[in-house]
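Removed: one protein chain of the complex. Kept in place: all other protein chains.
As written, the chains take the letters A, B and C, and residue 1 is the first residue of each chain.
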Amino acid sequence: MTDSDTTIGQLRQLVNDFVDGRDWPQFHTPKNLAISISIEAAELMEHFQWIEPAESRAVADDAEKLAAVGEELADVVCYALAMANELGLDLSTAVADKMAKNERKYPAEEFRGRFGSDDPNPPVG
Amino acid sequence: MTDSDTTIGQLRQLVNDFVDGRDWPQFHTPKNLAISISIEAAELMEHFQWIEPAESRAVADDAEKLAAVGEELADVVCYALAMANELGLDLSTAVADKMAKNERKYPAEEFRGRFGSDDPNPPVG
Amino acid sequence: MTDSDTTIGQLRQLVNDFVDGRDWPQFHTPKNLAISISIEAAELMEHFQWIEPAESRAVADDAEKLAAVGEELADVVCYALAMANELGLDLSTAVADKMAKNERKYPAEEFRGRFGSDDPNPPVG
Partner (left out) sequence: MTDSDTTIGQLRQLVNDFVDGRDWPQFHTPKNLAISISIEAAELMEHFQWIEPAESRAVADDAEKLAAVGEELADVVCYALAMANELGLDLSTAVADKMAKNERKYPAEEFRGRFGSDDPNPPVG
């Protein structure tokens, strides 16, 4: 399974089979899943807690660190997939819609290399 | 773009084009991206902050609330895709590997309907 | 040291002596401290990840669980004190000011037992 040939649907199915096979949907309230995404996101952040920006970029070149970070990122994504399953949400549609919204809000010509002073928290950058 | 026909690679490309087109990779240190995933995860949790478990399940039946929650979940996933791009990480492989690890750690026969008292924080459930 | 006789200042001093004594302020950028508060907040949430609301209230009656939760809450507060030290911020003033702002925004007569439909995320409740 690689990113070039795996659909979101296939990954959702993988997660769904695991959860269903253990009779765990009873615990999968959207509230608990949102909490779980946050918990895993914090475990991901722990890998970068005290290091400098340049050091954090160097993780990509360290096989061991990259694997550890990849595992935490996978945890975040697994819970996001579980949430999509629980809510019957199409993730690809949601992502495409949000990126289209971002395109309109941040035209490339205006926002090249900057965020704009009126918005300190731009999307995906 | 729907989950049955969209690959992770296609979604990563969507995010990559947006970020690159605004010359924003300079801000995309893995550290900042991990922080961003956490920030969006908290915005997702806000939708469930004070409501009861049953109420949170009912979100799936409310078109307006579902759309709002879907947008926040998309934000989390967008930043996860951006992080995969930044680190050159194959997300499908990472997810499949993690789910295989979970399968071994939580055999279905042993863990049906329960987490086991020795692990209060099971994966994806 | 108990809450009735310990000032915020005394707790800030405790944290300050520990940090200074190890020559750790170099790592205490406000950014890293904000990240640390988030990480500890997630560890606190882990204790409640899958349990029902009533179960979470019962933690107060279980000495062992209460101690574990108390330790995580202390971690959150320690980093908040460290951040106040780093920024030279008077926490008591900040808290009193915020509570006064909350009083004005949420008059008791109007908001008894409810949050109001226009604000899904009220403060401290």
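Quick note on the criterion: a contact is a pair of C-beta atoms (placed from the backbone, for glycine too) under 8 Å apart; a residue touches a chain by one contact, two chains touch by 3 or more.
These figures come from a predicted structure and were not determined experimentally.
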### Contacting the left-out chain in the complete assembly, out of B:43, B:71 or B:103
B:43
### Message
Take the complete complex as the reference. Which residues in chain C touch the chain that isn't displayed?
### Response
1-9, 11-12, 14-15, 18-19, 21-24, 26-32, 34-39, 41-42, 44-45, 47-48, 51, 53-54, 56-57, 59-60, 66, 69-71, 73-84, 86-99, 102-103, 106, 108, 111-113, 121, 123-125
### Query
Hey, which chain A residues sit against the chain that's not shown?
35, 38, 46-47, 49-50, 52-53, 115, 120-121
## Note on the structure
Contact residues on chain B toward the hidden chain run 27, 32, 35-36, 38-39, 41-43, 45-46, 48-50
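In the analysis below, only the chains that are shown with their structure count from here on.
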### Query
Superposing the C-alpha atoms of chain B on chain C takes a rotation of how many degrees, nearest 5?
180
### Message
From the mean C-alpha coordinate of chain B to that of chain C, what's the distance rounded to whole Å?
### Response
27
### Summary
Multi-chain touching residues of chain C, meaning two or more other chains, are 35, 38, 46, 49-50
